[in-house]
Every structure is written in structure tokens, then in C-alpha cells.
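Removed from the display is one protein chain of the complex; every other protein chain stays in position.
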Amino acid sequence: MVMRKWRSSLSNLYHSRKLSDLIARKVMLVATIFSGLIVFGMAFALFYKAWPILSTHPMEKLLLSSSWRPTRGEFGLYPFIMGTLWVTILAMTLAAPLCLLTSVYLAEYAPRRIRGIIKPLIDLLAGIPSVVYGAWGVLLVVPLLRDYVAPLVGATTTGYSVMAGSIVLAIMVFPIIISVSEEVIKAVPQEIREASFALGATKWQTVKHVVLRSSFPGIIAGIILGFSRAFGETIAVLMVVGNVSKAPSSLFDPAYPLTALIANNYGEMLSVPLYDSALMLAALILLLVVLFFNVIARIVLSKIKRRFAIG
Amino acid sequence: MSEVFKPLVVIQNLNVSYEGRHVLKDVTVNIPEKQITAIIGPSGCGKTTLLKSLNRLIDLADGVKFSGKVLVNDVNILDSRIDVTEIRKRMGLISQTPNPLPMSIYDNIAYGPRIHGTKGKEELNQIVKECLQAAGLWDEVKNRLGEPASKLSIGQQQRLCLARALAVQPEVLLCDEPTSALDPISAEHIERQLVTLKRDYTIVFVTHILRQAKRIADYVIFLYLGELVEHGKAVTFFTKPRDSRTRAYIEGKSITT
Partner (left out) sequence: MDRRKLEEKFFMGLMIASTFIVVGSLFAVFAVVIWKGAPALNLSMITQTPKGGYYLGKEGGILNAIIGSLYLAGEATALAFLLSLPIALYLNEYAGKSRLASFIRLSLDVSAGVPSVVYGAVGFTFMLYLRMRVSLFWGIITVTLLILPIMARAMDEVVAMVPFKLREASYAVGATRLETVLKVISRQALPGILTAVLLAFGRGIGDAASVLFTVGYTDRIPASLFDPAATLPLAVFFQLGTAIPEVQQRAYASAAILLILTLSFSVASRLLTRKFSKFVVR
């Protein structure tokens, strides 16, 4: 603090340079504050557009009714909420164990060279556009489910199903869960590991009882971030999930997530009264849910970073 | 105190190098049983490496190579066929900075016995109480065993680490500068506990505080630049050092070879 005051009083000696410094600072401040308010602006805009339907339809009907008939003024979002939940939760069930095991392997067991090759490869997964994932799902996952997996369990399906969506989503969230988890695991101080070894624990016992216990909140935060990503994914899931507006009752049933609802119907939304409001409400729900989970996960992660930086 | 020191650990031609850097050069010395042995010497001369060789914790470092023999009851613990987790059970370690595990006080002590198979609640309670008593910490924490260990003061944490090391019933206690992170009162606490414990345990500690070695050591090993310069009973070591380097170090002067 003192240093900064000293510095700024020194720069008083250079008037012209100080002026440009001041202007630049104000400009940067504006840009920064603007960026911080983007999220709020979006929430406000969506709320404003969703207000017509929020004020005329009771909340329970909007969220719990299965009847989606826009031309008759019925906007029950239940099937779509269910669709999103089914696909996302199943995707996380598939992804979380795989990611946890992979992160532990990369952070604790893998030789440096292998880690150096595998980590960038996983990060590449994050750079693949969602539409390519969708196309891949149509090419591989859907036929696989239709022709091989479903007959195995005695079900019939077109292949466009909750299962297909979940598999594609799970792969899409691998990078974020693994990168966060791996970082948190690596951050556990070496002294604690040494203490465990000095007592005669094996590597696995040390990992299981000490390292994972320590990094648990961070891993959960990573999983939450992955959940949030899967929750909001649009085009990849839209291409493989079937888009039938009925809540799914089995893994091989098609589903219609909220994101797909918005994407598929933006063209018609102006022709039917309140349709646009309903879709904006769906977008608002997406935004609020994602916001909630992201804020929690980020706060947990920043607390962890602070704890290990000091301790 | 008998005049004849019976050796418990016999170190023969121990050589350790990290990534090509030769840290311990051909060290041959014995550690006497149920005495307090101090390993002294200037910083970076291999004291901690020698200590960590005794419980094979050097295995954890990158690019480490070692040769020679370390015999405990005629078993060479450096042999690659040996199960290191068993060795570490017999050699308790207390590190320089206290490193409580991220658990409650009770679980910290119980951790060692649990991973080696002890499950009974009665048995664990007994072990926790005895070890905390031996470490001189029981009275201060007996009513809050469930609290996180991180809440203890640093002196208490170090005593906790001592209790934790005792919980696996080692024969030898290895201490890596156990008081250098502590205030004088806590340091004195630890020193007092070590003197009491030598009745039942063989204690080896590394220190760069000569006065501490003079206070509590029975046997002294002096390392300089990875080489064993001199060793002997503390009494004769400090009053009649044989090597000129030893003399210079004890007197606080710089060592010229």
C-alpha cells in the first residue's frame, strides 16, 4: 500500500504521462466492469422477455405440467425439464467415476512422460466443436445402441435416446472434470504424503485415505462444473436424443432437453402468442441453474487455492 | 547407562545419489541400540539423506540410486526384495515441520495402526491414549480428540506427530530437525520426551544446533560434504575430537580441508 502511494506521488512529476495513464485507467475500468455485468444483463433481458408468461401462468403449471401445446396456450415444461435431468444425470454417472480414476492415475501414478502426452490429448477433446460430437453420435453411438446394445437387453429403440445423449455428453465433459480434479489432487502438499508413507502406508492407501480425502471438495467442484456444462449443451445432444416432447421413462426412450427445445423452435416462436416468452423462460431457467452451480463450484475452488497457497 | 553400546543398525558402505549428484559417499557407521544418536554437520551435507535411508523414504525422490548395506538385526533393508512398508512400520519418522494429516487428532494417531490392520475400537482407543501420553500431549487434548489436528499449536502438532509415529510401535525413532520450527519452550518439551523415550526406543535425530546435540545426544555422527568424518560417544566427541574438521565445526569456525 505504502509503495503504491509513493509511486503515484512520484509520477506527479511527469504531468503529460500521468494524464494518459489516467485516461487509460478509466477506459480499462469501464471495460472491466462491463464484462462483469454481462451475466446480469443477460439474466435481466431474459427475465424481461419471460415476464409475460410468468405473470399469466402459475409456476406449478409451467414447471410440472406435461402438456406442451403452444397453440392452445399450454406451456408445461415438465417433459423438457425431465429430459434435461435424465440426460445430464446419466452423463455424470458415466463420466464421474471414469474421470476420477483417470485424474488419480495422471496425478499420482503416471510417469512424467506419459502424463505429458495424455494431458494435452484430453485437453484436445475440449476443443472439438459440439456439432462434430453430434455428427459422431449419429454415426457411431445411435446405430450401436439400436443394433447391438438394445437387443442385448431386450429393448427396441431407434437409437435416438437418452442413452445416446448421455454417452455423447459424458465424453464432452471429460476434459473439464479431469483438468480440475487433477490440478486439485496435485496441489495436496507433499509433506502429508510423506507422513503417510513414513507410517508404512502403501501408495494406494496414501491416495485413498489422505490425498483423496484432502482433495475431495475440489473434485466435487470439478464434477459440478462438468454437470453444469452438460446441462447447457445444445447441439450435440439435440442431434442424438430424439426430440420427442414426452418425459422419458427408460434409458432407451427419446427425450427433449430444454436446450433442444429452445434451439428447435426459435423460428416459430413469433407466430404463436407467448411462445417466445415460454422459450425465454426456458433459457432463463438454464441460466439460473448454471449460474447457481458455477458460483458454488468456483467459490469452493478459490477457497481451496487459498488454503494450499498459504498452508 | 552401560559403557558398551550395542549396535542396532549397521550401515556399511552406503552410497546415495540423486540424478547423478553423489550425496552420501561410502558411509560406514553403527547406530547404538536404545541410545540417542545425533547426526550433525553443516547444511546440505547429507544428514537428512542418511536419516531417510534408514526408512527407505529416499525411494520417493526422483532419480535416486543407492548402494551398500543397512543391516537391522542382520537384515539388509536396502535389498530390493524387502517390503518397504514393513520397514517403515519399524522406523518412525518425525519431520522438521509438523505435518498433521488432514483428520481429527484421534484419527491422526489411529491412522498408522488402521492401515496395518488394527480394527478394534477398544484397541485403538488404548493405542491413542498411550501414544499421546508418551508424547506428553494427552492431558492437553484428552477432551477434544475429535477436533481437527490442524487446530493445535505448532508445538502441540509436533508432539502429535511424535505420538503418531509411536502408534505403529517402531523400534527406531528418526527425527529430522524435530525442533527447528518450534519456539524454545515447545522445543524443550520435545527434547524432554525424547530423553524419556530412549528407555524403550532407539532414537536418531538430525540437528544443526550443536548445543542440542550436546544436551541430549549419547552418540554423535558428524557428516561433512557427504562423507563420514567422525563418530563416537558424545562425551569424548565433544571434549576430545580427533579430526581437525570436527574440531573446527564444534568451535564454530569454517572448515578447511
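Letters A and B mark the chains in the order given here, with residues in each chain numbered from 1 onward.
Methods note: a contact is a pair of C-beta atoms (placed from the backbone, for glycine too) under 8 Å apart; a residue touches a chain by one contact, two chains touch by 3 or more.
Because the structure is predicted, anything quoted here is derived from the model rather than measured.
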Based on the whole complex, identify which of A:Ala187, A:Ile235 or A:Val272 touches the chain you can't see.
A:Ile235
When the complex is taken as a whole, what residues of subunit A touch the one chain not shown?
7, 10-11, 14, 17-18, 20-21, 24-25, 27-29, 31-39, 41-42, 45-46, 49, 97-99, 101-102, 104-106, 109-110, 118, 120-125, 127-136, 138-140, 171, 174, 178, 202-205, 225, 228-229, 231-235, 239, 259, 262-263, 266, 270, 279-280, 283, 286-287, 290-291, 294-295, 298-299, 302
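The definition used in the following text is that only the chains that are shown with their structure count from here on.
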Mind pulling up the subunit A residues that touch subunit B in the complex?
189, 191-192, 194-202, 205, 209-210, 213-214
Partner subunit A, residues of subunit B touching it in the complex
55, 57, 60, 85-89, 91-93, 95, 97, 99-103, 111-112, 115-116, 161, 164-165, 167-168
